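A single protein chain has been omitted from the complex, and every remaining protein chain is retained in its original position.
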Amino acid sequence: MAETTNGALLDVRDLAVEFDSRGGTPARALRGIDLSIARGEIRGLVGESGSGKTVTSTCVMGLLPTPPARITAGEVLFKGRNLLALSAEERRRVRGREIAMVFQEPSRYLNPAFRIGTQITEMLELHLGMRKAEAFTRATELARLVGLGGERKVLASYPHELSGGMKQRAMIAMAICCNPSLLIADEPTTALDVTLQLQILRLILRLRESFGMGILFISHDLRLVRIVADSVSVIYAGKIIESAPREELFRSPLHPYTRLLLLSIPAARNRGARLRVIPGRVPDAQAVPAGCAFHPRCPLAEELCTRVMPESREHGLGHAAGGHAIACHFVEKKWPD
Amino acid sequence: MRFLLFVLKRLGRLLLTVLLISTIVFFVIRVIPGDPALVIAGVDASKEDLAAIRAKLGTDRPIGAQYLSWLTAVARFDFGKSLSTGQPVTRMIFERFPLTLTLALLGLAISIVLAIPLGILSAVRRWSVWDYLGMVFSQVGMAVPSFWLGILLLLLFAVKIRLFPLFGSGSIRHLVLPAVSLGFARAAVLLRLTRASMVEELSREYIVTARAKGLTERMVKYRHALKNAMLPLVTMAGIQLGYMLGGAVIIEQVFSLPGLGRLFLTGVYQRDFSLIQGGIVFIALVFSLINFAVDILYSALNPKIRMG
Partner (left out) sequence: MAGLIEIRDMSKRHYQRGLLSRAQGGVLAVDRVSFSIEKGSVFGLVGESGCGKTTLARALLFLDPPTSGEVLFDGTRLGGLSLRELRERRRRMQIVFQDPNSALDPKMRVRDSMEEGLRNLRVPKLERERRVRKLLELVGIPSEHASGYPHEFSGGQKQRIVVARALTMDPEFLVLDEPVSNLDVSIQAQIVNLLLDLKQELSLTYLFISHDLHLVAFLSDGIGVMYQGRLVELAPTGEIMARPVHPYTLKLFASVPGVAEGAYSAEGASGAEGASGAEGAYSAEGAGPAPGKDSPAARGCPYFASCARGDLACTRVEPRLIDIGGGHMVACIKEIASADADLAHSLEGGKR
């Protein structure tokens, strides 16, 4: 894992979360997550649905409903403080002010009954103690910053009056208005048209330049992550199975899951051939296979994999800025290709 | 500008409804087999009496002419004279309407005051004492017939405890017990709706955003969720008002209040044609006006609908 102590904005250590299900085995949504983000770093978190990406972000935000969820282990260190040890009120003060979140579908995640401007100014008034006029000025600046033109019209609009792209920009404006140190973007472009996706990604990059905030970029789309992230963590069945600087992950993926995932993405140049497929499905959180969760689908699996869960280890020499960590027993094994 | 168009459209609908109802009233009476005059006068009326009644009703004229004069009557809000009392129907209606309206409004107010706070509390603190209280209340409220409650209240607070007058009208005190009986049952329904509406809003995604913004729970529930939850309640309140006006009839009987309900009821017993006709159109008009007001209020609250 990358150096965790100095300068780490966010340091999630061995986080484990379970969900109670009525009269059944609890669902192990997270089984020991290690994740770190430095100031100004954009870390991509990649995984398929059911892998635990959203639970991770929800837990960091402190929005996990604690029944039925239970945090069974781990720490979430933000600027050195363990967020999990804070009171509900202290966590609330961190939310929005220091850690902010942008969601997937702006049409559902924006309150339809309030104007955009109000939804921004209420945060400024609450967290920064601004007065109405001051807050409004700041909101106007923010609107311009995110590309909403800075006109009064946008701030006076209701969400349904804006297009999808504009709504997402509005959400971003809301998220950054109090100058948070960490921004969590959960599939921010998935619901948008292709031509808008790139614009929003560029916006996110620009914001990182201007504000130096750390960003957790969650997505299932590896190609998008490749554009925007500095480093990538791959999550599978509640565990980070590989983590590396961006280019290294894409050029030399080590974990079988990562490799297969990359191979299963269609590209025009492969036209005519069949896609490489990962047999089976992502396991249900209530029935995570023993040992390495990926073993039933893994071409390299051996008997050891069914019993012992592999620990995340540094692979190779690693650089100073962040090594390549992988959780697999048989990293070096030759592929049966 | 668009809002104006919207209002005008709704107004048009209102007028159309009243027109339709008036037409139906007209034709129902004339289409029923049998002679309305006979119905009024009874089977053993004399020929002269029948002729006199027919002249009064105007049923001896061709149907086209009758319809036209009927429509003009509706437009001028003049329903002729009551067959039993001889007084102008319109005047009789307007004399009694204020009482019924006040009763209904009071009933609505009580209903709202009882239901909405409790409903919100139920939703916000689900499965707590308040929630159970609310559920019990709504069950009881729906099971209890309003007139039974009325009689009970009378016995308790007018006879046993002499807090309120037994009958008559003239002051607000006379209306308290009736309004409570009226409002209680309706409150039950409103409470359930409030709870359901709040629960639904609280489960929406924008609430997650509100919490993610670090807003206090108070702001999340009573500002963000509530504003959206109110919308269906407005519609329901409007419908409730309509019910109250209708349900007032029974309550008026129980409490001997000289309101509109008693008037029409008497009119039906006495086969007072003009009164009945006027009554139906009047009620239709009132309901349509309530619907109209609810529509406008709803669109004022819900920005999405404003564009008509």
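Residue numbering begins at 1 within each chain, and the chains themselves are lettered A and B in the order written.
As a working rule, a contact is a pair of C-beta atoms (placed from the backbone, for glycine too) under 8 Å apart; a residue touches a chain by one contact, two chains touch by 3 or more.
Keep in mind the model is a prediction, meaning the values are calculated, not measured.
Displayed chains that the missing chain touches over the full complex: A (touch as defined at the top). Within the set A:D193, A:E209 or A:E247, the residue that contacts the chain not displayed is A:D193. Within the set A:I99, A:L261 or A:C305, the residue that contacts the chain not displayed is A:L261. Mapped onto chain A, the interface with the missing chain covers residues 48-49, 193-198, 220-224, 226-227, 260-261, 264-272, 274-278, 281-282.
In this text, only the chains that are shown with their structure count from here on.
By the touch criterion stated above, chain A contacts chain B in their complex at residues 61, 63, 92-97, 100-101, 103, 105, 108-114, 122-123, 126-127, 158, 160, 171, 174. Considering their complex, residues 204-206, 208-216, 219, 224, 227-228, 301-304 of chain B touch chain A.
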